[in-house]
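Missing here is one protein chain; the remaining ones are kept as they sit in the complex.
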Amino acid sequence: MAARGSSFLSQRRLASIGRYLLLGFFLLFVLAPIYWMFNTSIKPSSDYLAIPPVWFPDEPTLVHYEAALFTYRGLQGIINSLIVSLSATALSALLGTLMAYSLARFNTGGQHLSFWVLSQRFLPPVGIVLPVFLIYRNLGIHDTHFGLIMAYTVFTLPVSVWMMFAYFRQMPKSMEEAALVDGWTRWQAFWRVAVPLAAPAIVAAAVFAFIACWTEFFFALVLTGRTAFTLPTVFRSFIGFQGAQYGEAAALAIVSLGPSIVLGVLAQKHLVRGLTLGAVRG
Amino acid sequence: MAEVNIQRLEKHYGAFHAVRGIDLEIPDGEFTVLVGPSGCGKSTLLRTIAGLEEASGGSISINGKVVNDDRPRDRDVAMVFQDYALYPHMTVANNIGFGLKARKMPKAEIEKRVGEAAQMLGIVPLLERFPRQLSGGQRQRVAIGRAIVRNPSIFLFDEPLSNLDAQLRDEMRGEIKRLHQDIATTMIYVTHDQIEAMTLADRIVLMRDGLIEQQGAPLDLFERPATTFVAGFLGSPKMSFLPGRLGARDGQVGVAVGEHFMPLPQGRAPDTVKGEKSVLLGLRPEHISRAQGEAPTPGSVRYDALIDLVQPTGSRSYATFRLGREPVVAELQAHDVSRAGQKLALDINMNRASIFDAETGRAI
Partner (left out) sequence: MAEVFRITPMEAAGAPPRLSSLAAWSERHFKWLLVAPAVLLILALSIYPLVFSLVVSFINYDFQVPGHDFVGLRNFERVIADPVARRSLVITAFLSGTSVIIEFGLGLLVALAMVKSFRGRGLVMSILIVPLFISPVIVGQAWTLMLQRPFGPTNYVLSQILGQEVTISWLTQAPWLYISLILADVWQWTPFMFVILLAGLTAIPNNLYEAAELDGVGAWDAFRWITLPHLMPMILLALTFRLLDAIRMFDTIFIMTGGGPGTQTYTATYYLYTIGFAQFNLSQATAGSWLFLIFTALVVILLVRRLLKVEPV
């Protein structure tokens, strides 16, 4: 019995060593590119081709940040990205909450309407972006904040709607009914009771909408040009010039990582719902 | 102050027929309890009165005015929900005053009323708290406070006690009863608990499958159930049902259960008996007692029972025995019965027995 017990224990210990090894390697895998990017962003250009590679520069520099933000108009990209992402996020959260409430409480349009909205999430963007580009050109809103805001609102709506839909579904409706009996209208019960109660979920949905807009590239690439270009599209400028712009690219990347990672990690409790459009509660 | 008049009310949810043509009159000031098993349509009926569900057919009138198309806000009703439905993001004071705010009442007036209501309910120290900081009993008082500040014409209760533990439930039941004694407003109360129904109601409306099975004063329903369903629903332990044959033997009308013929006293027996009829004899536990003296009291039948199960509750003990092939429960004094296997002479009071048609289940 004693022998069996100890071999069982050592088997457990082996399993747990394997577990930590796996996690260790994976952590390394996740962190390595980010670290290297950071390292690149503060490394003087003269260190680029050193062998062995410079793992941490002796004389860190911020010149790449300066160049990325000003020479390559990274700052303008950040400003545009903020304008577009914040506006689209607000719109998406608002419209998404309105629609989700209707779907969850009144089963509006039956299954068809909710499935139709969901299916928007899975449309290949390339199928939408080509005609939208043509329409925007005709309307004269190509390369405007407004155009991209509208596109991003539609682009993030399915997730907002479905996340909020799942939330309203599991939220008891008796509080809203109490408000109706108390003498309020449906609109008032919605704004004064349902929305405050759903606030955490609305914030979570908004966070994911913001991250989606902040990191989006394809729509911005096609629908903007020299004026309304967003942060991710600035990276176009760094392609093809062998080597010279590594530092600038890395610096801009590091700058743009901040907001979305901070928000994402803060909202991580809701991450599963965000990734699965509310299908899994997490 | 309001009376409610419901005519041929119907409610469908898709293919499900929740309420199937109900007629009901609720006089002003009465405490009416809608009771029945889950899925019987009692909550749907209540919610339709509140205006939270739309009637599929028929009409609901309050004080003679048809309100089918009125929104809940226009019906001047108040409702206490199963989970109390307090607004979690508002203080107790704001919870109570929320209905007055909807009426655009001046702030000072709202504060005054909320203060008075809190005073009466003894919850003044809780006014600035949030619902999550309250106990179950306190929540119920807030929910009641939300209603009494408006003094609505009808109070609606949707199983308000079902989330509480047994002891608190007894206490809160008393509070609701006292509330009705104090303000004498029309109250409609939904529950699946027959004890709540018996203790609270001026009138019980017993529902089953979307229809009213029987309505009347609690004791009327208890003592003169119209159907086996009503008889079985009210009372605990349940009434025992014995299949038998109703007929005359030696010039006496009675029910034969197996080989036992149990004569019915004058007045309890139907006037005319033609031949024999299959019936169910309904005996309540409290109508069976330990035999006293040589002969049974008039109207009773003596039976030598072999007890096969004893369940003491302290003051009383429930003894199960067989009459013919069916088990029957008797409620005896705790010391009258000691153990299973005991032989005991019992008197069955046939004056109180119920007799139902075996086919239709209706009382004879």
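By written order: A and B. Residues from 1 in each chain.
The rule we apply is simple: a residue touches a chain if its C-beta (ideal position, glycine included) is under 8 Å from a C-beta of that chain, and two chains touch if they have at least 3 such contacts.
Not measured: the values here are computed from a predicted model.
**Q** Which visible chains touch the chain that is not shown?
**A** Missing chain, whole complex, touching shown chains: A, B.
**Q** For the chain that's not shown, point to the residue among A:42, A:175 or A:253 touching it.
**A** Checking the options A:42, A:175 or A:253, the one contacting the hidden chain is A:253.
**Q** Which of A:10, A:46, A:108 or A:227 sits in contact with the chain that's absent?
**A** Spelled out, the listed residue whose C-beta touches the missing chain is A:108.
**Q** In the whole complex, not just what's shown, which of B:121, B:188 or B:253 touches the removed chain?
**A** B:121
**Q** Pick out the residues on chain A that sit against the missing chain.
**A** 15, 19, 22-23, 26-27, 29-34, 36-37, 40, 48-49, 51-53, 95-96, 98-99, 101-103, 105-106, 108-109, 113, 115, 117-120, 122-128, 130-135, 137, 150-151, 153-154, 157, 161-162, 165-166, 169, 183-187, 190, 211, 214-218, 221-222, 231-232, 235, 238-240, 243, 246, 249-250, 253, 256-257, 260-261, 263-265, 268, 271-272, 275-276, 278-282
**Q** What chain B residues would touch the chain not displayed?
**A** Missing-chain contacts on chain B: residues 71, 73-76, 99-100, 102-105, 113, 116-117, 120-122, 135, 137-138, 141, 148-153, 171, 175, 178-179, 182-183, 185.
Heads up, the rule we're going with is that only the chains that are shown with their structure count from here on.
**Q** Between chain A and chain B, what's the gap in Å when you average each chain's C-alpha atoms?
**A** Centre separation, chain A to chain B: 55 Å.
**Q** Show me the residue ranges of chain B that touch chain A in the complex, using the header's touch definition.
**A** Going by the criterion above, the answer is residues 50-52, 71-73, 77-79, 81-83, 85-89, 98-99, 102-103, 146, 150, 156.
**Q** Sort out for me which residues of chain A touch chain B in the complex.
**A** Per the touch definition, chain A meets chain B at residues 172, 174-175, 177-185, 188, 193, 196-197.
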